[in-house]
Every structure is written in C-alpha cells, then in structure tokens.
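Everything on this sheet refers to the single structure shown next.
Only one protein chain is missing; all other protein chains are in place.
Moving on to chain A:
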Amino acid sequence: MAAVPMAETTLLVFRGDRESGKAVEYRVPFAPGMVVLDALHLIQARQAPDLAVRWNCKAGKCGSCSAEVNGRPRLTCKTRMDSLPRDKPITIFPMKAFPIIKDLVTDVSWNFKVNRKIPPFRPRPDVEWKMYQRDVDRVQEFRKCIECFLCQNVCHVLREHGKEEEFGGPRFFVRVASLDMHPLDDVSRASVLKEELGLGLCNITKCCTEVCPENIHITDNAIIPLKERVVDEYYDPLLRLVRKIRGAGRA
C-alpha cells in the first residue's frame, strides 16, 4: 500500500431486529478495488463486532450476501465501492421482502418451503443417457442460479403484495424451468405451476431479470415459456384432446 493517507467513505448500515431498528453511520477507509462486503467486514472488525451479515464465498458464487445497496438489491461481494457515488453516504439495508432477523440478515426460510412443492427430476423410463450440448445449453442457463433470492426480493407480487402463500416467485420458476426443459425429464409440472406456485400472478415486469447477478433471462427464457406451457395444457382444447388420447404418461 502506498503511504498516502487513505480516503474515507461513509456508510449508513441498518442495525436492528424484528422489533426496531435504524440506520447507523460508520466511516471506513477506502481502498482500491474494495467491495461493499469488505467495508462491512471492516466495520465488524473495528467498530461493531456484532453486526450481523450473511456471506460465504466472497466471490459471487454462493449468493449469501444479498442486501439493498443505495436502494438497489445486489450481492455486496460484487458491488465495487468505486462504482457508487461518494458524495453522499452509501446506504446498506437488508432485503425488504423477507422478515428481518438482525441487521442485514433476513429470514429466507420461506424459499426452502416453496422448493419442496416442486416435483423432482424423474427421467423417462428406459432412457438412454445421451444428451447433446445444444439441448443442454438452454437448461444450463437456469442451473447457474446461486439462490441469492434477489429476484424474489424485487418481485412485487412478494415485495408489495405479500402473496407468499399463493406464489412461488421467479427463483422457483427458474427451477421448474430447469427441470421441465431437462432433455430427459418425464414429469409435467403445469398443475403445480398453476395451482401451487401461482404462475398466473406474474405480470412480466422483468424486475427479476434486471437484478439477477448471474444474468439469467428469468422472464424471457423461463417464465414466458412456462406460461405458454400452462396455457397449452389448460386452455388449448385440441392439445388436451391429443394428450388424452395419447396418454403420454404425464402426471
């Protein structure tokens, strides 16, 4: 490090729990290439040892360190401090759509419950285990998901309308898409999508796609094709008839 005195940055970090909380100001030294998570760790080590932050890999691969930085949902480990305006304090708040446990840590357990509603991968009977890259490519996009839940956090069906009971959220549409579009899968999840995950409530505002740190085209590549699938299955009388005759082994 050069001997030049380092600049400082001011952060306003949410401190509190389920009952109450407020933004608290901290000043940290500003180093080149620093990310927001580095600043939070500095605060923990020097000023607030009990500041609760979730993180694991610090490399954008685990999806643990999601928060709202200057009002925008992001991974704190991939948000460079020098990408943020420094003429005013940087605000760091927990994800809004989930109940607060403490400080920046929220209760995301609801997501794990939703996941259990999804019928697992089941290969076609007597399948030969061959797949081609062109067929795998499409599915691999969805499997990049690191479960940061930022898409869940910005989805207004959850964030503003609190439809946790009826709605699964973009993360789990991506997951259903990854199963449904697996070249060797043999399960129809249309009824689950319609009845239990409330796919119809999504009105395609694309907020989820915008915040995805893995650049998954959640709306265009996962949600819209799934919506079409549900429409085919439920509202296309001709297709329904064909399926009925064929039997097709579908649930």
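Everything below uses one rule, namely that contacts are C-beta pairs under 8 Å (C-beta built on N, C-alpha and C of every residue); 3 or more make two chains touch, one makes a residue touch a chain; residues count from 1.
As a working rule, contacts and distances are computed from a predicted model.
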Look at the options "Carbohydrate ABC transporter substrate-binding protein (CUT1 family)", "Branched-chain amino acid transport system permease protein", "Phosphoribosylformylglycinamidine synthase subunit PurS" or "FAD-dependent oxidoreductase" and return the one that UniProt uses as the protein name of the missing chain.
"FAD-dependent oxidoreductase"
Given the contact definition stated above, which residue among A:Gly21, A:Gly60 or A:Pro89 touches the chain not shown here?
A:Gly60
Per the whole complex, from A:Leu12, A:Ala31, A:Leu201 or A:Val231 the residue touching the absent chain is A:Ala31
Kindly state which of the options A:Pro85, A:Pro120 or A:Pro237 is in contact with the chain not pictured.
A:Pro120
Touching the missing chain, which residues of chain A?
1, 17, 31-35, 38, 44-46, 49-64, 78, 80, 101-103, 105, 108-109, 112, 115-116, 120-121, 123, 129-133, 136, 139-140, 143-144, 146-147, 179, 182, 185
